[in-house]
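Reading through the structure tokens given below for one structure.
In this view, the complex is presented without one of its protein chains, the others remaining in place.
Let's look at chain A:
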Amino acid sequence: MSKAVKSGTAKPGSEVVKQEDVIVAILIADSFSIRFAPVTDLKPKALLPLVNRPMIDYALESLLLSGVQKTFVYCVAHADQIRLYLRESKWMRSASPMSIEVISQSSDDCRSLGDSLRDIDGKSLIRGDFILMSADVISNVQLIPILEEHREKRKTDKGIVMTHIFKKSFLGHRSRSAEEELVLAINPTNGRILNYQQSKNLKKLSFPLEMFKEHGLVDLRYDLVDTHISICSPVVLPLFSDNFDYQTWGDFVRGILINEEILNNTIYCHQLEGSYAARVSNISMYDAVSKDIIQRWTFPLVPDLNRSEETPRHTLSRHNVYKQPGVTLGKESVLEVDVVVGENSEIGEQTYVTQSVIGKRCKIGNNVRISNAYIWDDVIIEDECCIEVALIADGVCLKKGVQLGHGCVLGPGVKLAPGTKIPANTRLMASPPKSENEFEISDEEEENLPAPVSADSIGYVYHRPIEEDSDVESLVDELWGLEIEDDTESEEDDEDEADNDEDEDHEEDLEVGDLPEDMNARSFYNEVLESLQRGYEEKIKGDNLVLEINSSKYAYNVTMKEVNMLVIKAMLSLPSVMTKKGGSGTNDDWAALRPILQHFLPVLRNYLKNNQSMLDSLEALEEYGVNNPKFAKITCKVLHYLYGEDVLHEEAILEWHANPPNDPSAMTTIRKIVEPFITWLEEAEEESSDESD
């Protein structure tokens, strides 16, 4: 039994046996995003209250209930606060059956999941299989059986690195995050993940044909939601360390799948049956998960069953109304359905509350209407306010008659003067935004950012820093209010975060211009151009350049075809880039280009190994010629040279010429110019065939 494990390498095998005793989990207490800003400016996301309980509590509780014995909590932003919170909490008590160790790292050194796992690897804390989970995951999954399943699979597949947990949710489910739409290709017989693509915004997807050839059965799944819980083999950490470009889980999966043949690593998927898991990744997910908790999908992680020394139990009454002790309800006030009210809160007369969470020590006046709102601790809401679909952080004060539009987020300490009306989807914070742009001088700042909401209020409009995330992304959050009203599709307009991964899909668009449309391909092109230029100037060896280009390939996740095309284009444009002027259209161009090509022959030979890659490069050559008419004149020379150096084979050139060009204008330009070369080739071929006859 254990032989199968041990046969891989002797040492890890024995460690696996040892690790069987202690079940270890890593909890990443940072989401490396600013979705919750400005609320998260002063408080870490893990400590934000979710139905009157810090988010991290749910994660720890679910690990504890699963029987995990040791948890490493890895914190980055506001690490000291998390550490302090855990030290005071019941989790760190000696009698607790799950021991917790807090690891903190400054946010400069750790900007992504990848960074944190590399750091953990560096500390060499983990030797066996472990559970990797994000602190903002709410789940009631029993993880041990899945861990055992993972170990069981290793007996048949030694290359298993990860079992990732997915939950089935059909389209239109509230806990389907619009940002994380994904398509998986799974082998249904063993649950192996064959392909993973983030499908957001994509109208079409493409899958490699080999996948279908290799596996008799392939399931393409669009109904799965990533739970951000995975069971990892110990090898996951070194894999992250070896590949510095793995930033997110998605990078990792893609990397593993791409290198599958080389490293023989595999990832499996586990589909949840009858249990709940979801990640609070943005504010609309916060809303969805809160509702799921109130409606008890997360049982036993529900407000009436959790208690600690400092927070008494909620009591549950009809229609999912939860109240902590000390709640005062005014005359004729109504708590309609799905309402949670925290300790010692007061609700005034004729106030109507539905589908909302109210924190501790809140004071809510008379005739207030609250629906779909999340109100945290110590909030004061005076008479006749109207709140629909909002998130109100600690210590906010709304004076009489304030009206909030749909989807507003009020940061901690915001105070709004009587009668203020806030437009929909506004984010307010208590201190004026610090401008980091050096050109903005203070008086301009004054002019730009007065207390914008109204006089006598403390509240400044928060703008998401544009340089970090594209501003389109915020639309996801802004959709929040709308989604509740109607679930119809409005997801089209949300864009990706840092890395957009349209893969093969964009190939067709590449022909449009000289430079690729796709952001990834563009940055890849720039990087390649830079490496080539340096390589030429410093006379770096071809092999090293190939390595460099390959690593950029993985970093930007471009396809092989794009690599072939872009490398050729970069080489051709090198003379004009180096001399900072366009080609003269004379033979000087060829004189400049020839030594460059000569230098890069090993690189070219490396990439242009088969017919398809040669066709790609010829296509690139043609495109480059069409876009740079001056270059077109020397195309023939380039072709001849590459043919002479045996980089391009005769068959490829002829095949290319036989097929009509993608751009019709190429017919009159490039094709005409290369005509003599082609005829020469054809003649040569005839001659050779004559000879053989």
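The criterion applied here is as follows: a contact is a pair of C-beta atoms (placed from the backbone, for glycine too) under 8 Å apart; a residue touches a chain by one contact, two chains touch by 3 or more; residues count from 1.
Here is the rule we use: contacts and distances are computed from a predicted model.
Chemist: Can you match the unshown chain of the complex to its UniProt protein name from these: "Protoheme IX farnesyltransferase, mitochondrial", "N-alpha-acetyltransferase 35, NatC auxiliary subunit", "EARP and GARP complex-interacting protein 1" or "Translation initiation factor eIF2B subunit beta"?
Modeler: The record names the chain that does not appear here as "Translation initiation factor eIF2B subunit beta".
Chemist: Which is it among A:Asn52, A:Thr71 or A:Thr298 that touches the chain not included here?
Modeler: Considering all chains, including the one not shown, the answer is A:Thr298.
Chemist: Of A:Val337, A:Ala424 or A:Ile678, which sits in contact with the chain we cannot see?
Modeler: Missing-chain contact among the listed residues: A:Val337.
Chemist: In the full complex, which of A:Val22, A:Leu171, A:Met560 or A:Ala684 touches the chain missing from this view?
Modeler: Touches the omitted chain: A:Leu171.
Chemist: Write down which of A:Val218, A:Leu316, A:Val334 or A:Ile678 is the residue touching the left-out chain.
Modeler: Touching the chain that is not displayed is residue A:Leu316.
Chemist: Footprint of the hidden chain on chain A, which residues?
Modeler: 64-65, 67, 93-97, 140, 167-174, 223, 274-276, 288, 291-292, 295-300, 302, 304-305, 307, 313, 315-317, 319-320, 337-338, 487
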